[in-house]
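After the C-alpha cells below, expect a handful of questions from me.
All protein chains but one are shown at their positions in the complex.
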Amino acid sequence: MKYAYFPGCSLKGLGRAYEESLLPVMEKLGVELVELNDWNCCGATAYMSVDETKACILAARNLAIAEKTGSRDLVTPCSACYLVLNKTKHYLKDSPEIRGSVQRALEGAGLRYSGEMPVRHPLDILVHDVGLDVIREKVVRPLTGLKVAPYYGCQVVRPYATFDDAWNPTTMDRLLATLGAEVVPYPLKTKCCGGSLTGTLPDTGLRLTYILLKEAVRRGADVIATICPLCQFNLDAYHDQLTRQWGPVPIPTVYFTQLMGLAFGLPESQLGLRRNFVRMKPLPALPARA
Amino acid sequence: MEHSPRQIMALVRADFKDEVLRSRSIWLCASCYACTVECPREIRITDIMYALKQRAILEGIYPKRFPIPILAKEFFKMVHSKGRITETLLVMRLFLRANWRAVLSSWRQGIGLIRTGRFVLRHERIENRAQLAGMLDSDLHDERRITPKEAA
Amino acid sequence: MKTNLTNGDIRIGFYICHCGHNIGGVVDCTAVAHEITGLPGVVVSRDYKYMCSDPGQELIRNDIREHALNRIVVASCSPLLHEHTFRNAVEAGGLNRYFFQMVNIREHDSWVHTDHAKATTKAVALARAAVLRVRFHRALETTRVAIHPDVLVVGGGISGIHAALTLANAGKKVYLVERDPSIGGHMAKFDKTFPTLDCAACILTPKMSAVRANKNIKLWTYSEVAKVDGYVGNYTVTVRRKPRYVNEELCIGCQECIEACVFKEGKYPDEFNVGLSKRKPIYIPFPQAVPQVVVIDPERCLQLKSGRCKKTCVEACADRQAIDFTQKEEMAEIKVGNIIVATGFKLFDAKRIPQYGYGLYPNVVTSIELERLVTSSGPTGGEIIMRDGRTPQSVAFVLCVGSRDFRTNRWCSRTCCMHSMKLAQLVREHTGADVTVFYLDIRAPGKGCEEFYDKSLKDGIQFVRGRVAEVTDWALTPEEEGKLVIRAEDTLAGVVRRIPVDMIVLAVGMEPQADSQAVRRLFNMSCGSEGWFLEKHPKLAPVSTFTDGVFIAGCCQGPKDIPDSIAQAGAAAAEAMALIDRGYIEQEPNTAYVVEEDCSGCKSCLPLCPYTAITLDGTTQKATINAALCKGCGTCVAACPSGSIRQHLFEDDEIFSEIEGVLTHA
Amino acid sequence: MHDANWEPRIVAFFCNWCTYTAADLAGVSRLKYAPNVRIVRLMCSGRVDPQFILAALAGGADGVLIGGCHIGDCHYVEGNLKTLRRFQMLKRMLAEFGIEDQRVRLEWISASEGDKVRSVINEMVEQLRPLGALALREQFKEWGREVADGQPVSVALGEAKQETEVAHV
Partner (left out) sequence: MSKPKIAFYWCAACGGCEEAVVDLAEDILGVLDAVDIVFWPVAMDFKKSDITALPDGALFATLLNGAIRSSEQEEMAQLLRRKSQHLIAYGACACHGGVPGLANQFSREQLLRFVYEEAPTLGEDGRSRPQLESEANGHELELPRLHQAVRALDQVVPVDYYVPGCPPTPKLTQEALAMLLSSNPPPRGSVLAPDTALCDECPRKSSKPSDLSFAGFRRPHEILLDPEKCLLAQGVVCCGPGTRGGCGALCVGGNMPCSGCFGPTSRVRDQGAKLLSSLCANIAAKDEAGINLALDGIPDPLGTFYRYALPHSILQRNVSQAARAETLSL
C-alpha cells in the first residue's frame, strides 16, 4: 500500500512529533508514504482570509504535484491541510470562475490537475484500508488501564464528513480500543480548540481550550488523543496560563500515532513524546498475567 | 465581539458595509464550520465570513493593530516569499507588528519550545519559489482590485 | 370515411380572453383575434375581458344564435380549469357541447413567457391549431356510469371516523378499513386538545362508539387494502384481513384472557404507549379501544410461535370460546363507488437529529411520549416523571424538530407550536416545573389560538426565540451538573445561552406515512414532491384527487390540526355523497371504438388494454371495445396497425390538424 | 444557413394527467421558460402515434418533446410503458432517417414537477439551437421542384392525396 504524503508546515515545525510518530507506525504496518517533492504551504485557515482564488491556486499546486506521482490517494495528517485541500477540490468542481484561474496558473507552471485524486486522512487509511485486525496483530504492549479521551477537532469532520460521522465520529475511538486503551466517552470530541485565537485573542481562545481540558479531566481521562498539530499545541502549551486563570487541568495531550507507537512497543524517544510541554506519565503497569 | 454572526448577516443584507468590515466579529471566526453544518437553510456562513475578511483586507479598512488580520497578512507574505510557514518566526513577526508586549508575556512558551527542540529560527523554504510566485501572480485578481468574489 | 368538410358547413366562433391582465398583459389579444379571422370557416372572432364570466358566456350563446355558429373555440386558461364551463355555455347555446375546443394561452403562454411578441405569435399558432382541429369535431354524448352507493373509507383516525359517520348518518353503507387493531389514530393518544383543553378521549370515544354502534358502518380493523380495480362508481377493492386469533363477535373485551396469559406481566413494548410501557402477547390496544376486542401478537405468542403453550387464555375464556388460534389471513372483496383515503401521517424520527440526544439521553422525550405520560390512562397514570422516577423541576420544549429544515423536512408541520404550548401548560399544572419553549416563530393562527399563547405566557412559561443547537450532558458550571444542558442562541437577547433542564421534550413534526408511495399507487393518485397526496387543486378542490371517485382527507394531504381534519373529512363525505345521490357520473366521451368493417382481427390490440376493455368477438373474429370499461387512454388507437380503432375527442384527423395548425403559422 | 433570429420550434405531446398538469403548475407558479414549445394535449403518452412525431417533423418542427408520467404513475396503469417501448425503436429509425438524436426527446414529468417542465424545455431549446433548423416543410418544397409539376409538399398532411383533382381530359 503506497500513498502520496503531504506533511504540511506544522508537521515540520511545532507538530514535529506527529510526523515523528506517524512514519514509524505506518512503516510497522507496511504502509509506504512518499512525501511530495517541493510541496508548498496549503494556506491553512489564514491565507483564505486574504484572497480566495490565490488560496485555491496555492493548494492546487500541491494537488497537481501529488497527481504527477501517479499514486492513488494523497494522505495529509494535519486537519487544516486536510480541510483546505478538500475545500479546494470542491471549489474547483463547483466554481467555473476559480477553476479557470487555477487552470491558467497551473498551465503557466507546466502542471495539470484533473480533480480525481482523493485527499484522505491517516485515520481513514488506518481503519479502512489497513484494518483494525492488522493493527491488533501489531500491538505488542496493549495500553490496558490507560483512559484516553478521543479528541478529533473540528476541521477533519466539518464541513466534509467524508470518512466519518460529522456529529459523533468513531474511527479513532475504535482504533484506540484496538490498542487496548479504555476510551472515555467524550461529548466534546468535535468542539473547536480555539485554533489560532489562542495566539491572537488569548482570553477568547484559551477559554475554549480550558473547557476541553477540564471536561477530559472530569471524565477521568489520563490523556487526550488528538489528530491535529494546532489542537495539540493549544491543549499542551498554555497550562500555566489556564491554571492561573481558571484552575489546574493536569492532563497531557498526545497524537494518536504516539499512542499507537507505544502499543507497537516502539521506543519513546522515537515517538517524539519528549516534545510535549506536559509529559505523559509512564504507562500503567500491565496486569500480572498479561 | 460587537456583533453576533446573525447580526453580521443582517447588517450585510442591510448594506451596512463599513459597520461590518470595521467590526472585529468577522475576524473571530476560527472556520470550524459548526455553523455551516447546522444551518437549516444550508447557508455557507463560514465562506461568507471569509469573503468579508477578504473584502476588509482588500479595502484596507480592517481594525488597525488587531492581531488576526495582521496574522493573516503576515502569513500571506511569508507563503509568497518562502513557499512554507515557519510557525515560530510567524508568531515573532505577529507579536512585533501587533503588540510587542506579548513577546514578553509568552516567554514561557518560548522556553518550552527551546526545551522541546521545536524553536526554529531558520525559514522553511521550497526550491521552486519562482514557480509558486509566478502561479500566484498569474491570478487575474490583481486588475479587478475593487470587485473580489462577492460573498457566496 | 372522412367527414366531407367543405367549408360551407363549418361556421366557427373564435373567442380570446384577456383574463384581466393575466393574458392581456402579455398576449396582444386583439391582434390574435384579427389574425384568426382570416382562417377558413371562422365567422366570428372576438377578444373579451373575462370569457368565463356570465357576460362572456352570454356572448357565446348569442353569437351561436345570431351567426348560426356550429363550432366554438375559446382561447383562455387551462382546459383542466374551465373546459366544463365553456362546454355548458356551448350547450346552452343549442350546440352539442363537444363542438368546442379550448386553447391554453394563460398557464402555457402568458404566465410563462416574458417576450410579448413571441407570446402573441405562440397564441396565434395555438389558436390556429384549435380552429383547424374543431372542424373535425363530431357531436358526442357523455356516457353515464352508475355509481355504486357504498363507500370505502381507508384509515380509522379522526378524519376517517368523521367521514364514515357523516356518510353512515346519511344512510350510506360504509366500509371503514383500519390497519391497527383499533380505530382512533393519533388523537386517541392525546390527553387534552388545544386550544380548548378539552379531553381528547371525551370528544373522541363517543364518536368511536358511534362508529361501532352504527349499522351502516362495516368496521374492519387490523386490515389493509391490498388491491383496487375498476373506476369511479365501480371499484372492486380487495381487503387483506389480518388474523386477530380472537373472534370479534364473541369477545366482549372482559380481558380475563390477558390476566390468565402465561406471561405474568408485560414484556413487549406497547405500541399505543409508544414504548413507554410493556404489554403481553395478548393485549387490548387501549382501554377505550373500538372494537373492544383483544388481539394476539403472532410474533410474540408462544402458542403461535412454537405451538407449545398451556393456553391458559383459552381456559380463561371458557364460556365464550372467543380465542381461535386457527384463524387465517383472509382476502375480502367489496364493491364500492367512492373511496375516501384518510391514512394520516407519521411523526418525524427524532433520532435523525443526533444533536438533540434523543435515544442517547433518557430524559429527552418526544411530544407524543409526553402526551402518554400526562394522560391519566397512560403508563404513569398522568404523573410526569423522568426515567429515574423523579419529577422534573425544569422542562424544555424544542420546537420545529425536523421541520422547517432543508436537511430534513422543508415544510412547517403547523400543529407543533400549539401542541407544545398545550403540553407546556399541562406540565406547569401537573408539576409546577419551570418550562422553557425554544421556538423560531410561534404559529398560532386558529380561532382561540393566540389567546392560548397569551395564556401560556401568563402561566409563566418562558419563550426563548432561537433554534436549539445542541443538547449535552457536559456541565460548565456546578448548577449544570447532572442536568441536560441546552445550548441555543437567544436571538432576541442576542447571546448564546446555556440552559440546564431536567427533561427535554422534542416537538417532532409531521411526515407522510412510510408507505405513502405504495398507497398512492393503489388508488392511482399522485404525490407532491414531499410525499403528501396531491389534491386536484390546492385551493378549489383540496379533498378531491385527479382520479374521480377517490377523495383524500386529513393529514395524508398535508399537516393540519384536528378542526381542519374534521372539516376535510366532512367535505370529502359531502363530495362522495354528491356522486352517490346523483347516482351516475358523466364520463368524458373519449373512449376508443373499433370500426368493424375495417378491423382484420389481427389481435395486436388485445394485450394492450390494462382494463381488458378490448375483446375478440367470437362470431365476427374482430376486436370490439366495451365502452364502459374503456378509460380513453388511446394506447390501442395509436397501436392499431390498420388504423381501424379510433378515439372520440382525439381522432387522428383532429390531432394531425392540430399539428399542422401549430406549425403552419410563422 | 438560416436567418439570424431563427428560433427552434418544438411540438410537445403532453399527457393530460401528469405533464400537462405539470405545465399548468409551471404556469400557476409563474416560472419562465422559452416560448418555442407548442403543447398538444393527449389523454396519455400511449396515445402518441409515431405518425404524429413524423408529421410534426415533416410539418416544419425542429424538435418533438413527448411528456408522460413516470413509469408506475400512469393514470392508465402502463400507457407510458408502451410509449417507452415505441420510443426506443423510433429513436433508432430516426437515426437512419438522418435526424439528430436530440431532436426527439421523451421525458417523464409528474404532476408536481412544474419546474422540470421549465428546465427540460429550456434545455431542449438550447440543444436544438446549434443543430439549426430542420425546416422540412421548405425542404420538401425545394426537393419537389426537381419534378416538373411535382406534387405540393409531402404526402404527410394528407390533403395532397385526397384533393388531387384529376387533370382529366
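Order of writing sets the chain letters: A, B, C and D. Residues in each chain are counted from 1.
Here, a contact is a pair of C-beta atoms (placed from the backbone, for glycine too) under 8 Å apart; a residue touches a chain by one contact, two chains touch by 3 or more.
Remember, predicted model here, so these are calculated numbers, not experimental data.
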What chains on display are touched by the one that is not shown? C, D
Selected residue (touches chain absent from view) among C:Leu608, C:Cys630 or C:Val662: C:Leu608
Write down which of C:Val519, C:Cys640 or C:Leu663 is the residue touching the left-out chain. C:Cys640
Which residue among D:Leu90, D:Ile109 or D:Val125 touches the omitted chain? D:Leu90
With the missing chain put back, which residues of chain C would touch it? List them for me. 1, 597-604, 606-608, 616, 621, 635, 638-644, 652, 656
Logged for chain D, residues touching the omitted partner chain are 46, 49-51, 53-55, 57-58, 71, 81-82, 84-86, 88-90, 92-93, 96-100, 132, 134, 136, 139-140, 142-143, 145-148, 150-151, 154-156, 158, 161-162, 164-169
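The criterion applied here is as follows: only the chains that are shown with their structure count from here on.
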Chain centre separation (chain A, chain C; CA means) in Å: 52
Taking each chain's centre as the mean of its CA atoms, how far is chain C from chain D in angstrom? 35
Let me have the rounded angstrom distance from the C-alpha centre of chain A over to the C-alpha centre of chain D, please. 59
Two or more partner chains touched - positions in chain D: none
Please list all residues of chain A that touch 2 or more other chains. none
Could you list, by residue number, the parts of chain A that touch chain C in their complex? 167-168, 187-188, 211, 215, 218
Under the stated contact criterion, what part of chain D meets chain C in this complex? 7, 9, 11, 16-18, 20-21, 23-24, 26-28, 30-33, 35, 38-44, 46-52, 55-56, 59-61, 69, 72-73, 75-79, 82, 86, 110-113, 118, 137, 157-158, 162
Once bound in the complex, which stretches of chain C touch chain A? 354-355, 472-474, 476
